[in-house]
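Here the complex is missing a single protein chain, while all its other protein chains stay put.
Chains here go by letter, A and B, matching the order in which they are written, and residues are numbered from 1 within each.
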Amino acid sequence: MANRQSIEYAKIKGVHDVPLEEFYTSGHRTCQGCESAATMRGFIKVAGPRTLVTGSTGCMYVANTSYMTTPWIVPWMHTQLGASGSSAIGMAAGLRALMRKGKIPDEEINTIAHCGDLGGGDMGLSAISGALQTDYDLLIIMNDNESAANTDIQATGLTTFGANTTFTPPGKRIHITQRRWKKNLAGMLAVGHPTCKYVATACATYPTLDYLRKVRRALAVGGPKFLHVYAPCPKGWDYHPRYSHDIGRMGVLSGLFPLFEILEGHVTYTHDARRQREPVEKFLMAQGRFAHLTKDDVRYIQKMVDEMWEEWDVPGVVPTKGSLKT
Amino acid sequence: MIRRVEINYRGVFQKRLAKKIGGDVVRIASQMGKVGFSNGRYSDAPERSGIPSKYFAFVSSDLSEEELEAECGAELDIDQADVSIVLDDTLVKGVEPWAWSGIRPINENLRDGGTLVVVTRRTHEDLLKHIPGKPRGWRLATYEGSQSFSGMWVFRDDFTHERTLGAIAAAAPDVMTIEAVEACLNNRHPNDPTRAEAARRAFDEVVEKMKTVVVGTGVESKEAAIVLPKWFEFGEGTVVAAVPRGFEMRPSGQSRNQQYKRGTTRSQRPIIRFDLCTKCALCWLECPDESFDPVPDGLYDVNYTYCVGCGKCAQVCPVQECIVMIDELEFDDESSPWETFSKDRHAYVTWAEDKKSLGRLIHSYVPGSADPQTVKGERIPPKHG
Partner (left out) sequence: MANERAPKAEAVWERRDLLTGCQAVAEAVRLADVDVIAAYPIRPYTEVMDAISKLIADGQLDAEYVIADSEHSQFEIVKHASSVNARTFAGSSGTGWCYGLEALVVTATDRLPVLYLVGNRALDDPGAFGVEHNDAMMVRDVGFLLCWVTTPQEALEHVLIGYRVAEDKGVQMPMAIAMDGAFLTHSQHMVDIPSLGTVRRYLRRYDLSKRRMHPDNPISIAPQVNEDWVMELRRQNWEAARSARTVIKEAYREFNGVFGDRYTNPFFTEFMTEDAETILIGLGTVAAPGRTAVTRLRAIGEKVGYVSMRWFRPFPTEELRACLGRFRSIGVIDRDFAHGSPDDGGILMEEVRSTLYPLDNRPVVVDFIAGLGGRDISISDCMAMFRLTQQAASQAGMDGFVKWIGLRE
């Protein structure tokens, strides 16, 4: 019963192959230009109506269902901050048991758990790891807006080095207090869970359709899957909402956020920044959260990005250096 | 005696501005020997870019701080504002902060004889085309200025803060006097008299432009009172019904959350030249609010009841002048633009070009770093199709 896919999805070759119908619809209390909302709209659009969704606490919980209403057309349930992995297991296990025992009709029902970077990348890591060890058909989508956005922008383990957040304000004595380097989350999960067939990164809307295709690919692969989605946040990153798509594009093209997918052990780069990278400065200077950075800070970030693409054994995925050469 | 100041602002963009103003009202009033406190409306938090929000300042010359707190602090909202400041003039079309509230009139919480003070470049008559009437008289005042939008980290220090203090002093001298405002600002900026001068100029302007709105003036308010279910009237286990599934290829053909129509988040709206559209679908695909409706001829209608005016569609549209963001106060209805276009293409294009000719704001990446530039677009002749 496990690991099968009976929902037939057409290939998304072009924009006009994207289903027109919405299953996450207008009337949610998100920011203007919210890319995280775009990721929610996108995954359920391509997953379709035979899907159950859980949403971890965070911006995308509070914003989307406020207050005592819902923008969801498919069944949706809140889950706790650290519970995206366990909520997905719970739904999938429940459905599997009920179907096997003949208590509900046997059919494919997608189970998707959506979380933010605080919920997924920090607190919920253990539960996601647990989920990726199971054989349940489930998909965990971590929406990475690089902050605890719901509590008005605090640094998480996935915040870019140097960013201004309310936990990491630039000060008179210390001009950069966000000194932690962003967790390499998708890489960590891929490397750490050898039986997990699909781990990928995506950016909410750049390249066009890439994220939607990755959601479809994930749903078509059996077992547990993880998708790390880079979602620019006009509020916390401090840029005008109309530039949401552009900021994501700049982040990807600079190589700062690597785009790849790992399907049954094979790494494919969606944007191969080994060949071409835009300077990170352009991306950084388009956001108010980096307004306090000096030239030296920018150079440091550039150096770290260059190192990731030029020296890592598997750029963007495995930070060991040189082990393949010996 | 209690004096209540309400500050209506756009979430995130004007949060710091509103908080600074509210805080300074308390500081200045306390320097005048009064007591006061200031707070934001808690349900607005966490704030979302553009969503109408409120900040308050309460001042009294005879109550204790605790009595004032008991009178004003325990309430979620206020209903007796002496002065209601509107920091973005597009808010005069009404505000819908969250679900179940519906669109509330901007002057709903203004007391009889209270003053609505709008920072705007528009006339009273322009504004009153959007503001509902009230059963008793109230006052409308304006001072000239544009939206002072900032982001979380980079604040635009363009004197809107100081000028608003001057405006409040003009509308309600019993909250604080202009002299006290000037003294506070000069004290804070001993080498910069321009801030106090800006406050004084706004004060003078508001005194000059303050007019009583006679009963019967203003549009009709359509909004009903908010009715929430009793505890036994809704489902247990915090379960709510999903939005019913529904999609058809037509304007408003997609089912949407009927309890939260969030169009009042919008301070600009996208105007679409359907005749120039190449049907690339990017506006529809990229919209984070599901506000575009696919229609039978392959175009994408926009639903202004739900569009929040982020401008992302205009940004990703590959066709020059096809989608342009225009100030929301230029419009007074939310009907389907595609239907208007379909009925009379030529008239629609002419109308759209007229609206576009008013100029559009070009934003820098970081909102607080520079004023948006108003530029005239290129007039594109109708394309025949």
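Just so it is clear, contacts are C-beta pairs under 8 Å (C-beta built on N, C-alpha and C of every residue); 3 or more make two chains touch, one makes a residue touch a chain.
The shown structure was predicted, so the numbers you read here are calculated from the model rather than taken from an experiment.
Novice: Using the document's definition of touch, tell me which of A:C34, A:A83, A:A204 or A:I247 contacts the absent chain.
Specialist: Among A:C34, A:A83, A:A204 or A:I247, only A:A83 touches the chain that is not shown.
Novice: Among A:W72, A:Y198, A:F260 or A:W312, which residue is in touch with the absent chain?
Specialist: In the complete complex, the chain left out is touched by residue A:W72.
Novice: Of the residues listed, A:I104, A:I174 or A:A220, which one is in contact with the missing chain?
Specialist: Counting the whole complex, the residue in contact with the absent chain is A:I104.
Novice: Tell me which stretches of chain B touch the chain missing from the display.
Specialist: Residue positions of chain B that touch the missing chain: 42-43, 76, 98, 100, 228-232, 234-242, 244-245.
Novice: Counting contacts across the full complex, list the positions on chain A that touch the omitted chain.
Specialist: So the residues of chain A touching the missing chain come out as 49-52, 54, 61-62, 64-70, 72-80, 82-83, 85-91, 93-98, 100-101, 103-104, 109, 126-127, 129-130, 134.
Criterion: only the chains that are shown with their structure count from here on.
Novice: Taking the touch rule as given, give the residues of chain A at its contact with chain B in the complex, in rising order.
Specialist: These residues of chain A touch chain B: 15-16, 18, 20-35, 37-38, 41, 49, 59, 62-63, 66-76, 149-153, 164, 205, 208, 234-236, 238-247, 285-289, 291.
Novice: For chain B, which residues are in contact with chain A within the complex?
Specialist: That would be residues 11-12, 43, 45-51, 98-100, 151-154, 240-245, 247, 249, 254-262, 265, 280-282, 285-291, 294, 303, 306, 308-312, 314-316, 325, 363-369 of chain B.
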